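Note that this complex is displayed minus one protein chain, with the remaining chains in position.
== subunit A ==
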């Protein structure tokens, strides 16, 4: 830590490379909002290029967009930051189609973006909350694969949930 004598804090830039070769240049403070990147930075120290073979460029870009907003909002020590983050989170998940939601969740989990995983899982939960079984099936295009009579039996066993 004492190796540097400069007092100005220079922003370190990291290069993140997605599975399809797309690269993103991101400030360290932004990328380390993701637990997995944070660990890599701490472990490898000077390595500036990080390869992420499990995430493609489209979804990595979206994850980083989210990180950037949150990192920026958190640097301004404004009391309204939580509100701004909440508002921005709402916008971020509002129009996501399910395919994007799926890939973003997988990416956020792989990158240990805990807050983002929470945001996306809550979004899925909101699509289930208060809905009837048929409505949920319709929303997610779930096909019932029970044998005849099996569903009725399960409903009976868990009748308390359907009252």
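Keep in mind that, in the parts below, a residue touches a chain if its C-beta (ideal position, glycine included) is under 8 Å from a C-beta of that chain, and two chains touch if they have at least 3 such contacts; residues count from 1.
Please note the rule applied: contacts and distances are computed from a predicted model.
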Query raised in the report: The chain that is not shown, which UniProt protein name from "Proteasome subunit beta", "V-type proton ATPase subunit F", "F-box domain containing protein" or "Ras modification protein ERF4" does it carry?
Result: "F-box domain containing protein"
**Report entry** Hidden partner chain, residues of subunit A it touches
**Finding:** 97-99, 101-102, 105-106, 109, 117-118, 121-122, 124-125, 128-131, 133, 136-137, 140-146, 151, 154-155, 158, 160-162
